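Inspection log for the structure reproduced underneath, given as structure tokens.
What you see is part of a larger complex, with each chain still in position.
Order of writing sets the chain letters: A and B. Residues in each chain are counted from 1.
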């Protein structure tokens, strides 16, 4: 049988959406995934226009995820989509995911997973019973240098982890721009669409996921000071969190959307007994490796870097000095996920590396724990 | 008539090739171009295997560019490719380009344009007579911050340019790796395949193109010290060049492939009477703007940066802090080029911005002038 591209249907991501376009570019990058259909908007005209701009056949542009899932289900197996990519606001994650799973489609979903950890757990049950693949777009773990960091920690080279500093600083919500029709700000600050948190849910959870992914450690409890600095805003726009990990390591996690001048500064520092690591998303192709008593080493991405781990090289497309960026980080998740689909279709048991339903459940618990601690004046809350 | 993707056929870029894969990712990124056919290798089995891995229909995978162009020509207009993308080594640029133009196909070609300026000029004549589009992959001018730099110079904000420092430093050819089967090194150091120059042709010409593109000035004469540091190598691996521009500005251009530790360091500094600019390809999302007496300003890419020029915003896909990289720089050229094709098909007269045949001819003259000056012990040579 001839090999074919994996077929993707998209929920959300109509014209003007930010993240939907990014997902499509990421999915397209490696030429292994084909966008075949979409329910881009609940507005029929908008969904149709979006589909047309994407060169889709009009009969595969739908006005709701229900329509899409049902009609695709009815198509011949060699035509219909293989998986659904969900790029809607938070409140529209779980429902289409569940319906897709119930109808035999794999799911790749934006984070945070859902509106609550109970919703997340219900979805997890659904995933488990379906036997289908579920990927979560914690794209930052898709960067090669994040893989490298994880490999180094896992190898024991820096010894047991003692301290973690994870930060995610943005400044774009420093003023109340949600009042002036900025679409991205609007839904993120609306409890009905975003859930119980804006800042922690949108970016803090990336920092949490990154910290646990690289260290391989679980946060056991946390104490959080959660703030809403912009008057009239309904959800948090800043949080500072003390972390304790299961192995006794300590940590600090802070995220903000009112930090003027910070674009998208996701940074992590891991301090072990024998060495340390530092990675900054805005310069993603470098990883600082600091062994005790030795000069700092600057690890760099690049298919020509023989000192890199397999895990890092696997997510690297270019030689050193040819910067890879944000889109590639999503593309790595898409590639791992779509290859896992191919693998499952072919009965192979390869290991693929992408964030999954467990990351999603964990992220929801983290968000809830931070918000709870914040409400209790920074009391410790177990995770 | 329904809008459709622009259809691309590729010459070169078989499995194991570096730049062919990059071109395909770049072309795919925005979902506006479809790879429909290719002559990926002169080895039939390799070309076929490459095509299969790219999910192409076997009947549109060819073993030579002649076959591809002739057979595509015979296909119905609504099926056949719109343009040929040429990603072969230098000696295989002009021939497929000419044949494609003769058969009505637009051409996007890797740089340097050809093996000599006379060959380049012949190709230019062909382009002019054909009325077809010809794009040259000087991808670095596709970066948003390069567009911004050009806009700033053009606006007069930094005053007349006085001095230019353009450098392109690499270290990957510091040892004679062409002897051990490294494919990229092999053809670049082989006069039959690369032409009269390795270092200047491969990377020096990028620096030259960048300098002229940003400043809007032409180099009038140059004096070059050209070296081959690695024994036994047949072509240059290092060059240092003094530049004089038509307006009286001076410059220094140096490029090297033996600069150990330098990955792909293309950097340009432009000094005007009132201010200066600095851009470094390995941190492509920043542009330093230095006005006399004022603090240095760090301009940053991002669709949310209201201070950026239209030219820069047009080539930007993401908000600030979401790094865009090398692939996107090529994708910008591809997008400008494919939209120009759509424009020409629709009879529109929009302006599109991509390097063209004139850049190619100029690049060849530059390469020849540097090599000539080098042979004459750094005598001044007019461009």
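In this section, contacts are C-beta pairs under 8 Å (C-beta built on N, C-alpha and C of every residue); 3 or more make two chains touch, one makes a residue touch a chain.
As the structure is a prediction and not an experimental result, all values here were calculated from the model.
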{"item": "Assembly size in copies, with 2 chains present", "value": "4"}
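In this text, only the chains that are shown with their structure count from here on.
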{"item": "Chain centre separation (subunit A, subunit B; CA means) in Å", "value": "34"}
{"item": "Touching residues (chain side subunit B, partner subunit A) in the complex", "value": "2-5, 18, 21-22, 24-25, 28-31, 35, 52-55, 170, 172, 262-265, 281-285, 300, 302, 304, 317-328"}
